[in-house]
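Heads up, the thing below is written out as structure tokens.
Of the protein chains in this complex, one is absent; all others appear in place.
Chains here go by letter, A and B, matching the order in which they are written, and residues are numbered from 1 within each.
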Amino acid sequence: MTAFVKNTWYVAAMAEECCDTPISRMILGERVVLFRLPDGRGAALEDRCCHRLAPLSMGDIEPDGIRCRYHGMKFAPSGRCIEIPGQDEIGPQMGVRHYPLVERHGLLWIWMGEPERADDSLIVDCHWHTDPDWPTTQGYIHYQARFQLIADNLLDFSHLTYVHRTTLGNSGFPDARPQIEPFERGIRLTREMRDIEPSPLHRMAGRFEGRVDFWNRQVWWLPSVFENWAGSVAAGGEGPAHEREGGFHLRHFSLLTPETEDTTHYFWIQPCRFPVPDPDLIHQVKRGIDTAFEEDRLIIEAQQRVMKESPLARPMGIQADKALNMVRFMNERWLRREAAERKAASDSPLPTGERA
Amino acid sequence: MTAFVKNTWYVAAMAEECCDTPISRMILGERVVLFRLPDGRGAALEDRCCHRLAPLSMGDIEPDGIRCRYHGMKFAPSGRCIEIPGQDEIGPQMGVRHYPLVERHGLLWIWMGEPERADDSLIVDCHWHTDPDWPTTQGYIHYQARFQLIADNLLDFSHLTYVHRTTLGNSGFPDARPQIEPFERGIRLTREMRDIEPSPLHRMAGRFEGRVDFWNRQVWWLPSVFENWAGSVAAGGEGPAHEREGGFHLRHFSLLTPETEDTTHYFWIQPCRFPVPDPDLIHQVKRGIDTAFEEDRLIIEAQQRVMKESPLARPMGIQADKALNMVRFMNERWLRREAAERKAASDSPLPTGERA
Partner (left out) sequence: MTAFVKNTWYVAAMAEECCDTPISRMILGERVVLFRLPDGRGAALEDRCCHRLAPLSMGDIEPDGIRCRYHGMKFAPSGRCIEIPGQDEIGPQMGVRHYPLVERHGLLWIWMGEPERADDSLIVDCHWHTDPDWPTTQGYIHYQARFQLIADNLLDFSHLTYVHRTTLGNSGFPDARPQIEPFERGIRLTREMRDIEPSPLHRMAGRFEGRVDFWNRQVWWLPSVFENWAGSVAAGGEGPAHEREGGFHLRHFSLLTPETEDTTHYFWIQPCRFPVPDPDLIHQVKRGIDTAFEEDRLIIEAQQRVMKESPLARPMGIQADKALNMVRFMNERWLRREAAERKAASDSPLPTGERA
């Protein structure tokens, strides 16, 4: 029914969210409980006791697992039931689904697909977020919109001029079409704007007094991670703008995790390098991003409401849609591939451990 | 799917509602943006950018049209797209639906049907509302009920005795059956009550100290405009009550615009003529109407909830239902006629400009 890419890593939570208390979070339409054992290991289980379906997230963390608050059954991080109060034997079918979970660069990444395919080398590199040389900030937005509408937004920066006129925008974006280059795991977008007025955010972060040269080096990692290395440097120097001294750099990541078909967990991190260090700048960046992303949320949620109200209406393309159409196409191809793999597995004449 | 009469004028807004900022309003299940150009002309478009379906009502009004807040596309009042930022050519398919809109007597009237049939001589005459000799008041109620239930209410004044005991009612209404006379565009109801206690509202507005002769001259204009010329004059004079000197007259209009199948925009205006002029009287009338209409809303919305909860229950008729049954029948006949016209048009062997 739902249609999500499954065999990939999604951000389930900021690492610091997950402490003493279990968290219940719906991810790809499945209710997951995230918790951390006293020894610090994170774990992710189906948030539904196998006995009478009470949510495990209302339970208590013990050294070896999580105990259901209702009738006291206990489950190990592997999902196996390890205690039934008042009963000596525990049948082998007693257990809940377990999801691979990896903590990296301040984020908890979850694998909602087949566990044996969970390869943590596929996690997108966000190391700047835990690099002490990069002041960083982060945020979370709950979106009443399907993730693809947010992806569309991030993949067409012409909206910066209209949506973010007071924060991220300047008038040049609609005319500065990026170079777009597909690769195996997504697309790369490159954009240069020379001798422009900086956006309010870049002006503040870089302490620029005049015009700047601006760059974007973006990657869309399928299905739903957006990496945006952007920056500005005083206009007119030698060589590529992003290699010059004195520039303001940001290494932004927007990490989209579908909650349901129509709602999304939007995590973002934004490590920065400022030409003139000042501990307050990162807080100003945070305020700027919060403001800008709220502007996006308003228009994207409105767009989602319109689409729900008028299911027969079809968008009409313009030239600026090239990148978002490529990503939509690549994601749909991935979905079809996963569907075909599932069908092949279920048609297979030999039973496998997979099909429990 | 929905079933609304389309080729007619509905009130979209009070004229004064529509100023500097676009208004988004659902009418007959379609989301419409209403706006006024700087030169004062009103316009009504589909509230959905043809590009990626963002609501135009979040956009900005410019001298020649409305610009989408998302990616900056601009649309003329005709619905034609006249600018795509960063793109030179605009395909002829780029545009949104346009609705005829007429401002008259302080109201904005919209035509949701075929634009070429929009004949403004069909707009119901409400000129008293902008006549300086008639102090006037107005209101808007959002109804969680389908428009027909409100029509039923307005077409059976026997409810005044029970619902409006403290405002509009007196005990005579159940027994004072109106004369009912159908005509091409609806029905006319005439009601006379001689030598009765005035309702609290009439007593206040007319400064009556004793009994009155009361009249109603009502018209139900299909599908959903109710005109109510009512009044009282001291009991016992010569000739028809409504022609005598010293009477209190009201020229009420209830203007119902279906929002969805189950919700309604209820606009009302009430120009009055008072036998003893007093600038405060019209405010007292307003308070009385607000109170009475709130009494109606409570019972009608409750009725709607009951009907939703019990879809199989069928109303049983009584004698007082005659007028409302006539209007229901005439509206259904109109709906069938429009459905037949649409079918004939789509069966026609020759393409027409209609079918875009």
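Basically, a contact is a pair of C-beta atoms (placed from the backbone, for glycine too) under 8 Å apart; a residue touches a chain by one contact, two chains touch by 3 or more.
Remember, predicted model here, so these are calculated numbers, not experimental data.
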| item | value |
| --- | --- |
| Listed residues B:Asp175, B:Glu245 or B:Asp347, member touching the removed chain | B:Asp175 |
| Candidates B:Met14, B:Ile82 or B:Ile299 - the one touching the absent chain | B:Ile299 |
| Residues from chain B at the interface with the omitted partner, ascending | 152, 156, 158-159, 161-163, 174-175, 177, 298-299, 302-303, 305-307, 309-310, 313, 315-320 |
| Footprint left on chain A by the chain that the document does not show | 26, 31, 47-48, 50-55, 58, 67-73, 84-87, 91, 93-94 |
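Here is the rule we use: only the chains that are shown with their structure count from here on.
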| item | value |
| --- | --- |
| Centroid distance [mean C-alpha coordinates] between chain B and chain A, Å | 48 |
